[in-house]
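Excluded from the complex is one protein chain; the other protein chains are retained at their positions.
Which chain is which? They are A, B and C, in the order written, and residues in each are numbered from 1.
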Amino acid sequence: MHFISDGSATVCPEIMDAIAAANRGHVFGYGEDPWTQRLDGVFGGFFGKPVRVFPVSTGTAANCLALATATPPWGAVFAHDEAHILRDECSAPEFFTSGARIVALPGRDAKLTAETVSAALEANPVSVHSIQPAAVSITQATERGTVYRPAEIEALSRIARARDLVLHMDGARFANALVSLGCEPADITWRAGVDVLSFGATKNGALTAEAVVFFREELVREFELRRKRAGHLLAKSRYISAQLLAYVETGVWRRNAERANRLAGHIAAAAQPWLLHPVEANQVFMRLGEPGKRALRDQGFVFYDWGAADSGIARFVAAWDQDEQDVRKLVQALQRLATTASGPR
Amino acid sequence: MHFISDGSATVCPEIMDAIAAANRGHVFGYGEDPWTQRLDGVFGGFFGKPVRVFPVSTGTAANCLALATATPPWGAVFAHDEAHILRDECSAPEFFTSGARIVALPGRDAKLTAETVSAALEANPVSVHSIQPAAVSITQATERGTVYRPAEIEALSRIARARDLVLHMDGARFANALVSLGCEPADITWRAGVDVLSFGATKNGALTAEAVVFFREELVREFELRRKRAGHLLAKSRYISAQLLAYVETGVWRRNAERANRLAGHIAAAAQPWLLHPVEANQVFMRLGEPGKRALRDQGFVFYDWGAADSGIARFVAAWDQDEQDVRKLVQALQRLATTASGPR
Amino acid sequence: MHFISDGSATVCPEIMDAIAAANRGHVFGYGEDPWTQRLDGVFGGFFGKPVRVFPVSTGTAANCLALATATPPWGAVFAHDEAHILRDECSAPEFFTSGARIVALPGRDAKLTAETVSAALEANPVSVHSIQPAAVSITQATERGTVYRPAEIEALSRIARARDLVLHMDGARFANALVSLGCEPADITWRAGVDVLSFGATKNGALTAEAVVFFREELVREFELRRKRAGHLLAKSRYISAQLLAYVETGVWRRNAERANRLAGHIAAAAQPWLLHPVEANQVFMRLGEPGKRALRDQGFVFYDWGAADSGIARFVAAWDQDEQDVRKLVQALQRLATTASGPR
Partner (left out) sequence: MHFISDGSATVCPEIMDAIAAANRGHVFGYGEDPWTQRLDGVFGGFFGKPVRVFPVSTGTAANCLALATATPPWGAVFAHDEAHILRDECSAPEFFTSGARIVALPGRDAKLTAETVSAALEANPVSVHSIQPAAVSITQATERGTVYRPAEIEALSRIARARDLVLHMDGARFANALVSLGCEPADITWRAGVDVLSFGATKNGALTAEAVVFFREELVREFELRRKRAGHLLAKSRYISAQLLAYVETGVWRRNAERANRLAGHIAAAAQPWLLHPVEANQVFMRLGEPGKRALRDQGFVFYDWGAADSGIARFVAAWDQDEQDVRKLVQALQRLATTASGPR
C-alpha cells in the first residue's frame, strides 16, 4: 500500500489516449509540431491571459530553467528553507543559473511571508561585494501540503515588484492547490503577481510532462537556448505537448486533483492527533514517532520519512489514482493507533 | 512526404505496448522501479559484458552527461568538425562539463582517423597553460551517414588509451550502424575500446528514450548526481526504461534499423550522381544544387538543407516508419532529375 | 581618520624592500621563479610541517580556489551566516566551485560550533536528491573580530573528519588571530585539523599577497589548473612570492598584527558600553546607534556601517599602520560619547 509519492502513480487514461492519438505521421520536431504550437493558445485560455508555454520533461528542469531566466549568476533567489529547489534537486538550481544562490528563509507551514522576505532584503546592503537580489520563489501547494491564499501571494509580489525581483511559483502540485482554493488559475498566478510558473502535470496523472509558463513575455528572453543547452528540448516534442493539452483540455487536471485532495482529507481526519500542518492539498505530514511509524509499516503501509533520522515525522501522499481501499485501511490503522499506547507524542 | 529526420517519426507499436504495460500500480520512482532495475542486466546481455545503464530522455543529455564524466572542466574532447556535439547541441557540452572544450578536427565522410587525432595531440604541448586532453568522441553512424569499422574504432582507441583519454561514442543511430556492419554490439563498442556510449532509441522507434551505457564501471563516478542536477532524473522513470527494455528485448531495434537502412539504400541508388558520401546507414547526402532542391520541393518532398545557405546540399533521412510509397516517389523523382538539365553539378 | 578597513592600509617597508630586491634580472615566470620555488620550504618551516603553498593576489581568489578543491559542484560547504564567503564575495564561491552551495549557519560571535554543524548535517538525509556535504569553512579571526580557540577548531574538525568533509580556514586576518592566541601556527591549523588555509598578508602590510596553504598533499589535485583557469597565475609571480617570503621571514606578520591588535584593544576599552563582541583581534564592533555614529562622523572618523541600514552598528578596524594619534582621538571621542545622552542604547 504505497503512499510514498504522487510521483509513483500511473498515467491516467485520457493522457495515454492523447499520446496514442499523437502517434501518427511524420511531423517537424523540436517544438515545431502542431501539438506544441497549440500550447500557448490553450494555456492562454486556461489562465485568461496570453502566455508563453514551454514543455519540459521534469519538474527540476522546469524550476531551474525558470529560475535561470529570473536571476543572473550573481543573483539571489529567496525561498523557503524547505523548498524543493533547496532540498530535493541536488544543486540543479546552481547548475542551471551558473551559480546563483538560493537564500533559505524560515516560515510556518513551509510558507514564505512578506515580512520574512522583506527582513531578509533589508538585512544586507547591496553592493558589488554582495549577491544581487533577483527573485522570490514559492511553492504552490507547498512542500508541507499547505496552500498560499491569493492575498498572501499578492503581499509577496508587492515586495518583489518594489525591488524589481521576479516572482516564481513552483507548481509541481499546482492543480491540487487550485482545487483546494476553488479559485481561478489567474487568481493565484499572474493576477496575484506571479511572473513565471513551473506547471506540473506529472504528479497528477501525466506520463512525464511539465511546462514553464511565462506571464510576462519579456522574461522569456533566451529561454529556448537555455532549454536546448540543458538537453531539455525534445526531438519528439509532440508526445509531451499532447499530454499537456489533454491535461488542460479534458479537465483531468481538476478531476485528478480533486480526488487526491479528497482522499488526503480522509487520511488527515484520522491523523488529527499527529498532524503537523493543515492538510490543504494531497500531502499529510504526521509526527507519528518511530513506534507509530513502525506499527504502520508492519501493516504494509509504504511512506516517506521526513527530516532528520529521528524526527519521527512521516509523509503520506494521496495520488490521483490512490486505491480507495488502501486509504480506508490506512484510516482504520490510524484510528487504531490513536487508541493505543504507541499513539501521539 | 517527410524525409526531414528520423526524429520526426512515430513510435513503433511494440514500444507503445510496453509503455501501456508499465502503466499499472504504484512503484518507487527515480530509477528505483522494477523496469529501470532490469536495465543493467538486459543491456549486459545485449553487449555481452556487464555494463551500467542510465536512461535519459534526450540525445543531448546522453552525450553531454557522458562527456561530463569523461572530462574535467579544463579538458579537451577531440571530435569531428561535423559532430553533433559541436554543431547541433547549442553549447550543451560546455554547459554540462562546466566549460570543457570540444576540439574540431577534419576528416573524410565525417569520420575521425587515428592519424588526425594523433596529430592534434602532438601539435600542442600540454602544460598548466593549455587545455588538458581528456576524451575522444565519435559518432556511430556518423552525421554524414557513414559508419566506423571495428578496426577504425580500435585504431582510435589505441591512441586514446595511450594518452589516457576516454573514448566516447555518440550512438544516436547506433542500431543503424550495427545492422549496416552486421556485427555484434560488442564489436563496435567495448571490444573496440569504447568506454562510454550514448545509446539512442528515439530516432529508431522509441517515444523518447536514450541511455548512457558505461563499459567501465570506474567511469560512472558521480554520474547519478550529474544527471539529477541537470534535471534528467525522471520521477516516473519506469516509462522510459520500459521503452528501452522493449527496444532491446523484442528486437525492434534491428527490424526498424534494417528497414530504414534498406529504404535509404533505394534512395541512394537513385541519387548516385549527387552522392557526397557512401550511404552506409539511413541518411543520404546529395549535392543537388539549388535548382535540383527546388524541383524536389515542388513535388512535395520535405528535406533538410545542409551547411552554408548556398551549399546546394540536401539531406534525406529514411526513418523506421518511412512510407514505402513516398520512397518510391522520391526514387522516381531523382531518376527524372538525373535525366534533366537541372541534374548534377 | 580612517578606521574603515585594514584593506585601506599601506604596505610596510620590509615588503616594499622585498619587492625592490626581487626586481633584478630575467627569471622564469608563472611560478617557476626562485622566490615562488622557496615558498613551500619557508611556509613548511612556519607551520612545522611540509605544506604546499600557492600565491594569489586576492583573498577572494584564495578562499574560492581553496573551496573549489574541497567540494564538487554538487557539494555543500557549511559556514557561518556572516562568513565573508557568504556576505562579501558576490557569488564568487559558487563561480569557482561551478555551483556548490554555501549553507549558512547561526552562531554567537560569528563562530560556528560543533553542535550547530552537527545538527545541520543530521537535519537532511543525503541522497541523489540532496546536495552532498563536502566541507566546513571557518574564519580566523572571524568577521566579528573574535578568534577560535584550538579546542574549538578541533571539535569542528572531529565532525568534519567523521563525515569526510574538508575543513577550510579563511585566514584573511590569520596573523591577528595568531598573536591574539599566542600559540603556534600549527596549533590553529593542521594540528587542530585544518586541511587548507587561505593565508592573508594583504590586510597586514603586504601590497597584494595571499596564499592557499594545503596541509594535506592529496587535496592539491588540480589546484594549479584551477588557478590558471581563473586568471590567478601571475606571469611575474616573483613579486607576489617575494612579499610572502618577507612577510613570514622577517617577522613583520607578528609585529604588524600585534600593533593592530593592541590599538584595537585601546578602542575596545573605550567602547565598552557599546561592544557587541569580545575584541580579540583588530576589529571592534559597537552598537552606537545612529546618533552616536553621527557624532563620531562629525568629528571626522571614517568607519563602516554594519548590517541593516538602521542597525546602528559600526565597525572600527585598527590597521597595522594605524596612526596612534588617530586612535587616541577616537578613544577620547568614545569616552565623551559615553558620558552624553547620545550614548549606549
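For this structure, a couple of remarks:
In this text, a residue touches a chain if its C-beta (ideal position, glycine included) is under 8 Å from a C-beta of that chain, and two chains touch if they have at least 3 such contacts.
Everything quoted here is computed from the prediction, not taken from an experiment.
Checked against the full complex, the candidates C:L225, C:I267, C:A281 or C:A333 give a single residue touching the omitted chain, namely C:L225. Of A:T10, A:T36, A:S98 or A:T189, it is A:S98 that touches the chain left out of the display. Checked against the hidden chain, the listed residues A:A76, A:L233 or A:A333 yield one contact partner: A:L233. In the complete complex, the hidden chain is touched by one of C:L86, C:I138, C:L207 or C:L263, namely C:L207. Of the listed residues B:D33, B:E94 or B:D326, the one in contact with the hidden chain in the full complex is B:E94. If you put the missing chain back, the residues of subunit A touching it would be 30, 72-74, 98, 128-129, 132, 222, 224-226, 228-229, 233. In the full complex, subunit B contacts the hidden chain through residues 73-75, 87-91, 94-95, 98-102, 104, 122-125, 128-132, 305, 307-309. On the side of subunit C, touch with the chain left out of the figure occurs at residues 2, 4-5, 7-11, 16, 19-20, 23-30, 56-61, 64-65, 89-92, 95-96, 202-203, 207-208, 225, 228-236, 239-240, 319, 321.
To be clear about the criterion, only the chains that are shown with their structure count from here on.
Relative to subunit C, the chain whose mean Cα position lies farthest away is B.
Centrality annotation: A (chain centre taken as mean Cα position, compared with the mean over all protein Cα atoms). The centroid of the Cα atoms in subunit A and the matching centroid in subunit B are 34 Å apart.
A straight line joining the Cα centres of subunit A and subunit C is 41 Å long. Those residues of subunit B in touch with two or more other chains are numbered 30, 225, 228-229, 233.
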